[in-house]
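What you see is the complex with one protein chain gone and the rest in place.
The first chain written gets the first letter, and so on, giving A, B and C; residue counts start at 1 in each chain.
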Amino acid sequence: MKSAKPLPAYLVQRYHGWKATSYQENRGWYRRLANEGQRPRAMVISCCDSRVHVTSIFGADQGEFFIHRNIANLVPPFEPDGDHHGTSATVEYAVNVLKVAHLIVLGHSQCGGVAGCIDMCKGNAPEMEAKESFVGRWMDILRPKYDLVADIDDSEAQARQLERHSVVISLENLMSFPFVASAVESGELSLHGLWTDIGEGGLECYDPAAQKFLPV
Amino acid sequence: MKSAKPLPAYLVQRYHGWKATSYQENRGWYRRLANEGQRPRAMVISCCDSRVHVTSIFGADQGEFFIHRNIANLVPPFEPDGDHHGTSATVEYAVNVLKVAHLIVLGHSQCGGVAGCIDMCKGNAPEMEAKESFVGRWMDILRPKYDLVADIDDSEAQARQLERHSVVISLENLMSFPFVASAVESGELSLHGLWTDIGEGGLECYDPAAQKFLPV
Amino acid sequence: MKSAKPLPAYLVQRYHGWKATSYQENRGWYRRLANEGQRPRAMVISCCDSRVHVTSIFGADQGEFFIHRNIANLVPPFEPDGDHHGTSATVEYAVNVLKVAHLIVLGHSQCGGVAGCIDMCKGNAPEMEAKESFVGRWMDILRPKYDLVADIDDSEAQARQLERHSVVISLENLMSFPFVASAVESGELSLHGLWTDIGEGGLECYDPAAQKFLPV
Partner (left out) sequence: MKSAKPLPAYLVQRYHGWKATSYQENRGWYRRLANEGQRPRAMVISCCDSRVHVTSIFGADQGEFFIHRNIANLVPPFEPDGDHHGTSATVEYAVNVLKVAHLIVLGHSQCGGVAGCIDMCKGNAPEMEAKESFVGRWMDILRPKYDLVADIDDSEAQARQLERHSVVISLENLMSFPFVASAVESGELSLHGLWTDIGEGGLECYDPAAQKFLPV
């Protein structure tokens, strides 16, 4: 592997700062985490977006959340076909090995993946339809929900709504995994759907009775 | 979606605390991030493990890192077959849309995914060989590197070494993506391989000249 | 005192969140509590165990419960010998100064202190017999009750039963304090014995007529 480069100096410097302060003050805890293994209470599936920091929002520290991040916080349907399924592997590990008690899907406003999905569904992004478009094929997971927002004229409102649907379809797909459904039914696992507004710092939670997201 | 539950009260309380403090103090920045879009300098691919907080180690704030997290920080080879490839989609989005300048793969000690891969390669985990094992099929990505550590007698040392190889194979696979190779060659993107020791707070960077990881 | 360290950052952040929300919303009440002093209705003696939150179970807020927590929620017998008796001091303060109306002893399942007591009584923990074992000497308080459970074959059932006896012996020892007995006789104070099942969320109350714990 000849292409790797040294770490940029600003990151080296910050790392040494962390090592001398946060690490030093919490050394006992980090060693216990290393020796005894992790025991997170919850798994969070959130977007890769650099503006979404689930640990900040919830004041979480090392050891609390098992976190998977992908484009648009999507979970594909259960497909045990022997291929590489990175997201399904994270869910399997969290539920079957770590036995987390909560599985939280966190969507967010201004999601680039969801915006691309809308462009694609409207016929404005033919390059995303190509077999070679990984983002396009990934956003196919959300596609079945586009019909539910197709009639919303305001494009901002439409995007916000499809972002919320990206959470709902992930929750629905999660229930297609037999081990998730069984853990939910036995009460060992509970599912939670959240959506956060980046600019306003808002947080909404999916309410199954109301069938919509309500402010927390 | 009938199975969703309300958010646990302690998380609701912490969220409101964040909203009233961190959010409030940084509102201007969060609104700019929402209005103008993200512009992260780097993408980080790290493990879902609850003990690995790349934002802590590097003192990163909202907007700095586009972060993908999966089991064992693996990148599969380039396979444009039209299926859902969540990890490949994150790389495509980061390199082609966000045009990040750095792509960092961060491995870590005590990785449960890597430990499972070793068990599987030694024949101690037949259940992971099943087509239905998402974790097993995902760890197949790392399998070609097992031969390089098969002779290490000390099982701890063996695991630490395969963890480092999980970073190297991801870097190698990244170069199999034409758009990554091209951005690297043009100097617009640089790749970095890191491995962190959770208990000791250590950080090592892959050095292509030495062909091994050296302390930062 | 040179060994003190700064507070971990995640706790600092959560504190500021609390200050900006819960504190702010209840400032008037907290100021009254500060200016006029506390006037709790009940004292609770519970275990230090991190899984037992008496304020959660009873929806109690600042000012409601005067809470003493020690290993296995034990009260030693009345021994006015001039030594430091931390638990006896809490009872004296609650009954004589605060004049609480209720004194609740709350036991719980999976109690590590009670498990240690059983090991010790069975001869499986010789290190707990040492004069230097603070936990051993503290669990001596419960020792007289071991005979009542010695014949229970199932070790889980045995532990659950001795946990309930830890509540009963504390209530019995409380009555050996002249000021407790006198307040109980005059009707100014009532004693209550509870036991909670952590995993199932159950709550049982000691019924003197039935001489056993019954679900609440």
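For this structure, a couple of remarks:
Just so we're on the same page, a residue touches a chain if its C-beta (ideal position, glycine included) is under 8 Å from a C-beta of that chain, and two chains touch if they have at least 3 such contacts.
Note that the coordinates shown come from a computational prediction; the quantities given were computed from them, not determined experimentally.
Residue in contact with the omitted chain (choice from A:N26, A:N70 or A:S133): A:N26.
Of the listed positions C:L74, C:V149 or C:L162, the one in contact with the omitted chain in the full complex is C:L74.
In the full complex, subunit C touches the hidden chain at residues 1-8, 11-12, 14-19, 22-24, 27, 30-31, 33-35, 37-38, 40, 43, 48-53, 55-71, 74, 76, 80-94, 97, 102, 104, 109-110, 112-113, 131-135, 137-141, 168, 171-172, 175, 184, 190-194, 197-201, 203, 205-208, 216. One chain is missing from the display, and on subunit B it is touched by residues 5-6, 8-10, 13-14, 17. Looking at subunit A, the residues touching the absent chain are 25-29, 31-32, 36, 39, 41, 59, 63, 99-102, 183, 187-190.
Please note the rule applied: only the chains that are shown with their structure count from here on.
If you average the Cα atoms of subunit B and of subunit C, the two centres end up 45 Å apart. Centre-to-centre spacing of subunit A and subunit C amounts to 41 Å, using the average Cα coordinate of each chain.
Here the CA centre of subunit A is 14 Å from the CA centre of subunit B.
Chain contacts: subunit A has residues 22, 59, 61 touching two or more partner chains.
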